[in-house]
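Only a single protein chain was left out; the remaining protein chains are all shown in position.
As written, the chain order gives the labels A, B and C, with residue 1 at the start of each chain.
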Amino acid sequence: MTTETAAQFSITFTRYIDADGHPTGALPEFAARAADLIPLYRAMVLTRAFDAKAVALQRTGRLGTFASSLGQEAVGIGAASAMAPGDVLLPSFREQSAQLWRGVTPLELLLYWGGDERGSDFAGPREDFPISVPVAAHAPHAAGVALAFALRKEKRASLCILGDGATSKGDFYEAINMAGPWRLPMVMLVNNNQWAISVPRSAQTAAATLAQKAIAAGIPGEQVDGNDVVAVRDAVARALARAREGGGATLVEAITYRLSDHTTADDARRYRDDAAVTASWHGEPIARLRAYLVAQGAWSREDEEHALADAATAVDEATESYLATPPQPLAAIFDHLFAELPPSIRAQRAQALGQEAPDA
Amino acid sequence: MTTETAAQFSITFTRYIDADGHPTGALPEFAARAADLIPLYRAMVLTRAFDAKAVALQRTGRLGTFASSLGQEAVGIGAASAMAPGDVLLPSFREQSAQLWRGVTPLELLLYWGGDERGSDFAGPREDFPISVPVAAHAPHAAGVALAFALRKEKRASLCILGDGATSKGDFYEAINMAGPWRLPMVMLVNNNQWAISVPRSAQTAAATLAQKAIAAGIPGEQVDGNDVVAVRDAVARALARAREGGGATLVEAITYRLSDHTTADDARRYRDDAAVTASWHGEPIARLRAYLVAQGAWSREDEEHALADAATAVDEATESYLATPPQPLAAIFDHLFAELPPSIRAQRAQALGQEAPDA
Amino acid sequence: MPEIALVEAINLALARAMTEDASVLVLGEDVGRDGGVFRATDGLLTRFGPERVLDTPLAEAAIAGISVGLAAQRFRPVAEIQFMGFAYSTIDQMLNQAARLRTRTRGRLSCPMVLRMPAGGGVHAPEHHSESGEACFTNIPGLRVVYPSSPRRAYGLLLAAIRDPDPVVFLEPTRLYRAAREDVADDGVALPLDRCFTLREGSDITLIGWGAIVRDMLAAADRLAAEGKQAEVIDVATLVPLDSASILASVARTGRCVICHEAPLTAGFGAEIAAQLAGPGLLSLLAPVERVTGWDTVMPLPRLEMQYIPGVERILAAARRSLQHG
Partner (left out) sequence: MPEIALVEAINLALARAMTEDASVLVLGEDVGRDGGVFRATDGLLTRFGPERVLDTPLAEAAIAGISVGLAAQRFRPVAEIQFMGFAYSTIDQMLNQAARLRTRTRGRLSCPMVLRMPAGGGVHAPEHHSESGEACFTNIPGLRVVYPSSPRRAYGLLLAAIRDPDPVVFLEPTRLYRAAREDVADDGVALPLDRCFTLREGSDITLIGWGAIVRDMLAAADRLAAEGKQAEVIDVATLVPLDSASILASVARTGRCVICHEAPLTAGFGAEIAAQLAGPGLLSLLAPVERVTGWDTVMPLPRLEMQYIPGVERILAAARRSLQHG
C-alpha cells in the first residue's frame, strides 16, 4: 500500500481585543488610533438602540415579528465598515447593523419589519439586496453579483451575511462552490451565533468549525472572534481586498452569541438555559469595545451619554416617521409586479380597486 | 492580534496496485491471496462485456440512451464487493458494475435502459435503490436509509455512489452534513471520472480534492486510486465497517477516468482530446488487475478466455431474454402509482384501456 | 371531549399515530425541544424520545430526501416544513422521488411519508411566511395533497395521511392554527382521504374551497341565508385526489358555484374544479363559475395582506353575481 498526503488544510482563529477589552497585540492599521474605532462603537450602540425599540414596538403591536441582533452587533458593523460603497451587501434578516452602516435608514428598516415593501427601496445603497428571510437563498445571488463585477472587470465585491444554520442549506454550498473555479469577488460571512432558532450549532453540523466549509469549495476560510469588531473588520477587509484584486472568494466565520430570543415570536427559554445566556454577556461586543476605548483614554462617560442620546434620538425620530407613514394604496400590490402590467392583471387591478365589475 | 490554529485536516491518497499492475506494498487481508481477487476481476470483465453490448444495442436502435462505465469498473466492483448483503446500495446511472455484483441481473439492467420499469424491480437486492438519474438526488435517500438502520440499531450501512459532477449539487452537501451530527452509517462514494458530460473536474470545483468536501461535513474523507479495485474495496470496507459500528459516515473519492462518451447520446470529441483519452487507457482497472494476477501466477490466457466467454454468454442470454420480453400492458402505467388507485384515476385507467367512454 | 385549537388537533393526531405505530417518526427544524415554531409537535420529544422526534439541520430538500430514504425502509416519517415559503426546495424530492418510488420500482419500494407545513397568510408574519403555494404540488401524479380547515378534520385527515401507504403533502391553515377551535375526540378515527366535506347543505348555490377561507365561506353562507339564499358549503379538504363526484353532484343540485382559495387566481387549484364544471359538469351550470382568489400578484407584506386575502365580502359579491345570473 502507498498512502500519501493529497492535501492539507488548517483553519485559524483570530482576535484583536479580548472579552475584557484588552488588546491581544498590535491592532491593524485602521484601528491604529483608538479614536478611529469610535464610529464603529457608535454604530453598534445605534444598532442596539434600534433593536430595543423594534422589540418594544413589536410587543405593543406596532411592528411585525422582529429579529434582534443583540450581542451580535460587531459582526455586521465590522463587516460593513470594511466594505467600499461600491461593494454590494446581501444581508440575512438579522444584519440591521450592517444595513444601518451602509446607509439604510432606521425608518426603512421599521417600514420593512412593519410590513411595508417600501422599506426595501433603500434611498442609500441602491444596489444592496433586501433582507433575505429564506435562509441562505441569497448566497447564490451574492455569487451572481460577484460574477457581474468580474465580467465587467470592476474592482468591486459582494458580501453575503448568513447564519450558522444557513451553512446546512444546499444554496450555501452551491454558491461557494461556484465561486471557486470562477474566482468570484465574493465574501461569505457566517454569523455563527450558536443557534438556529432552537437548534444549537453542535446539532447543525459535525464540522469542528464553520470556516472549514470553505475547504469543500477550495476557497480560503477563517474564523474570527465575532464579538471583536476589529477582528471582524480586519478579516472581512482582507477578504474583500483580495476579492476585488481577482484573488477569489473567502469564507469568514464570526463567532458570536445570540443573546436575544430568535425573534419576537420565539421564547428561547423553552430550549436553552438562562445560565448559558447570562454567561455569554461576558465579552459582548459593545462592552468589550467600550472597555478598550476607555482604557485607551478615547472614551468618557460623557461620550457614552452622548452616544446613547444620539442613538435614542435617531431611533425615536425614525419611529415617529414610521408610525406616521400611511400604508401604501392597494394599487401598490400590482404596480411593481412587472415593468409593464399585462392586460389580464390590469383587469384584476381594476377589479381590486373596485373600478370595474369583476369577471373571474 | 492572536491567531491560533482552530482546526487542521489532511486528505490521503491510497493505492495498492499501480497502473502497471505492480503492488505498491502489502495488500489488505481480503486480497492476501491473488486468487481471492479473481471474482472481482471476472465481475469487471462481465461489466465491460455488458457495457459493450448495451452500447451496441443502443446503436442498433434496440436500447435507449445508455451510460457506459468503460474504465471505471473498479469503482463499483470494489465498493459493492465491500458491502454486506444487508447493506443498501444507492447507485447513480453509471454503476452497473456495482449493481451486477449486488445481484441485479443483466436482464433487469437491459429492461431498465430499454425503457421498462420492471428493470428496477430487482429480484435480488430487494432493498437496493433504483438508479438515480437525477444527479445527487439519491444522496439524502442514503442518509435516510442510514438513519433507519441507526434507529433500528441494525449493523447495516448505506452506500451511495455518485459522480464528480454530483459533488456540486446541494443535495450532496445537505446529505453528508446531516450524516455528521447523527453519525449515520453511510458511505458516500464519489466516482471521480474527471468529467461531468463536457465539464472537466477542474471547472466543477476549486477544491484540490473531492475527498476534502467531507471536511465541510465534519466526517472523514479520503482519496483512493479508483482504477485499483483493491484500494477501492479496502477504503469502502473500512468505511462500511466503521459505519456499521456506529462510527459515522465517510466520504471516499475514487479517482478514475471516463474512457467512453458520457452516454450513447454524447460525442465526447466535441469537448476533449482523443490524446488525453488514449493516455488514460494506461492503468485502466481490468488490464491492471490482470497484469497483477498474471504476475502472481493466478491467471492464465485460458482463464482469460473463459472469463470473456462466460461474460459473453451471460450478456448474450440476457440480451435474448430482453429482446423477447414484451412491453408491459398499458395498465401498468396506473397500477403502481398508489397502493390503491383512487377513484378518479381508476376512471382514467378505464378510459385509457378503452373500456369506457372518456369524460374529461 | 375538550374544545381544542387546530394546531392542538395536529399535535393530538401526531401523538396518536406515534403511539399506535412505532414506525411513525417526526422530524424537521425545531420540532424537538422547541415543539415546533407553532407548537404542533409540543411535548412529543418528552413523550417519545429523541429517536422518534428528530430536530434536523436547516435543509428542507434534505428533510424531504431523508424522509424518502426512511420511508423506503418502512418508517413512516412525518416531516415538518416550518412555513410553506420554505417548502419549494422540497418539490424536486417530492415530485421526482417521493411520488415515484412505488411506480419506479413496480411496488418493490414505497414512500409512506407525510410532509406537513403551515400555509396561507393572515397572521401578520414576515416576508415569505404567508404563502399559498398548493398549486405547485397538485399536478404531481403519485402525491396526495390534503388541506383541512377545522380541528376535527385536521385530526382525522392527518391520521389518515400518516396511515396512508403513499406520500402526502399536508397543508395546515396558519390563520386557523389558534383561531379555529372545536371539540375533538382523540378516538384514533381517521377521515377518508378521497372525500370532500359538505359543511352546510343548501340548494341555491355551492361554495367550494379549502384552507382558512372555508371559515369565510361559512360566514358568507350565513349572510346569504339572511338574504334568503341557501348556500351549500364544501370543504374540499383533499385536493388530490379530488372528490369530483361530490362536487359535481352539489353543483348539479344548485347550478351555481363559487370557488374560493387564497392562492393566486391563474392556474390555482380552483381552476381544476372549474375545469371539471366546464367539462362533465357543464350541463348543470346556470351561471358562470366564479372564482374568488388571491390576486395574481406577490403576496404583500402584512400591511396590505388582508386586502390581498379574499374574505367574506368578495365571496358574497361573487355569490350574489352568480345568483342574479339568468
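Basically, a contact is a pair of C-beta atoms (placed from the backbone, for glycine too) under 8 Å apart; a residue touches a chain by one contact, two chains touch by 3 or more.
Nothing here was measured: the structure is a model prediction, and the numbers come from that model.
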Quiz item: The complex has one chain that is not drawn here; which of the drawn chains does it touch?
Solution: A, B, C
Quiz item: Who touches the missing chain here, B:Ala6, B:Leu27, B:Leu89 or B:Val135?
Solution: B:Val135
Quiz item: From the list A:Thr3, A:Ser120 or A:Gln296, which touches the chain that is not on show?
Solution: A:Ser120
Quiz item: Pick from B:Leu151, B:Val199 or B:Ala298: which residue touches the chain that isn't shown?
Solution: B:Val199
Exercise. Write down which of C:Ile10, C:Leu45 or C:Ala61 is the residue touching the left-out chain.
Key: C:Ala61
Quiz item: Just one of C:Ser89, C:Ser130 or C:Ser150 touches the chain that is missing; which is it?
Solution: C:Ser89
Quiz item: Contacts of chain B with the missing chain: which residues?
Solution: 64-65, 93, 112-117, 131, 133-136, 165-166, 168-170, 196-199, 203-205, 265-266, 270-271, 327-328, 330, 332-334, 337, 344-345, 348-349, 352, 358, 360
Quiz prompt | Interface residues of chain A (partner: the chain not displayed) | solution = 88, 117-118, 120-122, 126-127, 129-130, 134, 137, 139-149, 151, 158, 170-171, 174-175, 177-178, 181-182, 332, 336-340, 342-345, 359-360
Quiz item: Touching the missing chain, which residues of chain C?
Solution: 61, 85, 88-89, 91-92, 95-96, 99-100, 103-104, 127-128, 133, 135-136, 138-142, 239-242, 263-264, 266-275, 277-283, 285, 287-291, 295-298
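Keep this in mind: only the chains that are shown with their structure count from here on.
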Quiz item: Which chain has its C-alpha centre farthest away from the C-alpha centre of chain C?
Solution: B
Quiz item: If you average the CA atoms of chain B and of chain C, how many Å lie between those two points?
Solution: 40
Self-check item: Separation of mean Cα positions, chain B and chain A [Å, integer]
Solution: 42
Quiz item: Can you give the whole-Å distance between the Cα centres of chain A and chain C?
Solution: 35
Practice problem: For chain A, write out the residues touching at least two other chains, lowest number first. | Solution: 168-170, 203-205
Practice problem: Going through chain C residue by residue, note those that touch at least 2 other chains and give them in order. | Solution: 57, 59, 61-62
